[in-house]
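What you see is the complex with one protein chain gone and the rest in place.
Chain nomenclature is as follows: A and B, assigned in order of appearance, with residue numbering initiated at 1 for each chain independently.
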């Protein structure tokens, strides 16, 4: 596959074909090796400018994108917006247009409101990469999860994947449901409340099962993906206390024993140990949480490379 | 012109000769093309260290300087000071001396107090570039405005330029009045109150007119430069409400129709749409606001290059 990906936005997994997803993962696999070299740098993006525009704080995701950009020799510029021109009364679109006028090749954007990357993509000549928009999508997270599954399970097709947590409000869950169903996995979701996004309903034909209990989702799973609880949502009515959450939804060794013997555990981080995941699980050999982070850099290298005009490497 | 500009501070437009201004603009024009290349990077400042020392928050200006430095291959280091050593009781001059001891080639400084760059220039071996000091000067803004006028009107000499807004407190206005009168433009200023800086009085002979009404300033103008209202000054006595400001001073299509048919509109950003500038004007083809931002990177490349020892390119 050599489909060019010129100045192409990555707004969400929803818009991607299985072939495009495979192209990104193949490219990431090729870039992965760079990160274990003595000299972790290739000139692929020399003279390209990548802006990390973060309206929400995120040490991990920003750092991963910044390292990815620098290892490809791009010029990386961080903008952390909170007390910035947005507070000076400028509209979001004006902020984007202004940055775009400085001729960046790519703007990586994170924002607490769904749809912001799409708004920016409409006005920007730079490629827009969504690094998380509200409760909508977090496509690079789903891609690095997929890469982790592929590395450890050889393929995604046919895997039984349990996603456990606050599905409705999770951009990680949403991007993963899109990706996994497109790639032929069987997905079961479970979490507090029976609330599941309206748009997931039509996935039921595509291999999505909504489970009443966490145990139903985990039973026989090849992959158990635990969502991070959003402490900031704790005061909402349908959300249990942290203690109740741990008891009813937390991934303990007992619950994990319901999964296949060789099941792997994923978590997007940062972990709340003892709440959504027990420390014994987090630290076990089944947990691939640090592999996810490692593959995250490779996935972001691939995404930046493809977004700024590179061709799929496979 | 090949006048060297070795380790030369850019503290304000006031200190520059017309020939020096022309030298910077010519150099910027030469650098401009780099920003539209596939590989936007030249080795001009390789091994030079540029510190962006911002005591006031400014996404746009800091990003513009950072991108300019990186595209010239300089090492750019950002220091955003608020909860830093200044709060630890150190004097400003000690902060500057300390940074200077790390052998930077250039320190770009923004501060809310007028005169800070001049203080720093006295003690620093690094070239000091003023990125805005209180209500005093913002020389790179005036230079990018001049570059925009030159690109679109071919020359600055003879242009009728209206500057509208809070002239007294605007470093953008001050730097522009200096630059435009030096370069032979005719400048008319108008805004709330009849307050005009004392130092502008002697410009009256040099082509500056102080107009009682915005309409007088705009009538027949080739260039209409709108200042950003300073919301933080809103509570001061002489400042009207936002609504009154929009009514009396805001640039609407009606007001703009008083200018020449081919008049261009400039604004230093970030814009308060519907207040000092109507959206219909901001988004019209006469508005060159994004060109200003684009030229801003080129101007800052030229300034950093000349400040660190480069020769004028023309």
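For this structure, a couple of remarks:
The rule we apply is simple: a residue touches a chain if its C-beta (ideal position, glycine included) is under 8 Å from a C-beta of that chain, and two chains touch if they have at least 3 such contacts.
This structure is a prediction, so every number in the text was calculated from the model and none was measured.
Although one chain is not drawn, the whole complex shows that of B:77, B:242 or B:258 it is B:77 that touches it. Summary of contacts with the chain left out: across A:28, A:217, A:271 or A:302, the touching residue is A:271. Contact with the undisplayed chain is limited, among B:8, B:32 or B:48, to B:48.
Mapped onto chain B, the footprint of the missing chain covers residues 46-49, 51, 75, 77, 79, 81, 83-85, 88-91, 94-95, 97-104. Considering the complete assembly, chain A touches the hidden chain via residues 35-41, 57-60, 63-64, 66-67, 70-71, 231, 269-273, 290-291, 293-294, 296-297.
We take it that only the chains that are shown with their structure count from here on.
Mean C-alpha position of chain A lies 40 Å from that of chain B.
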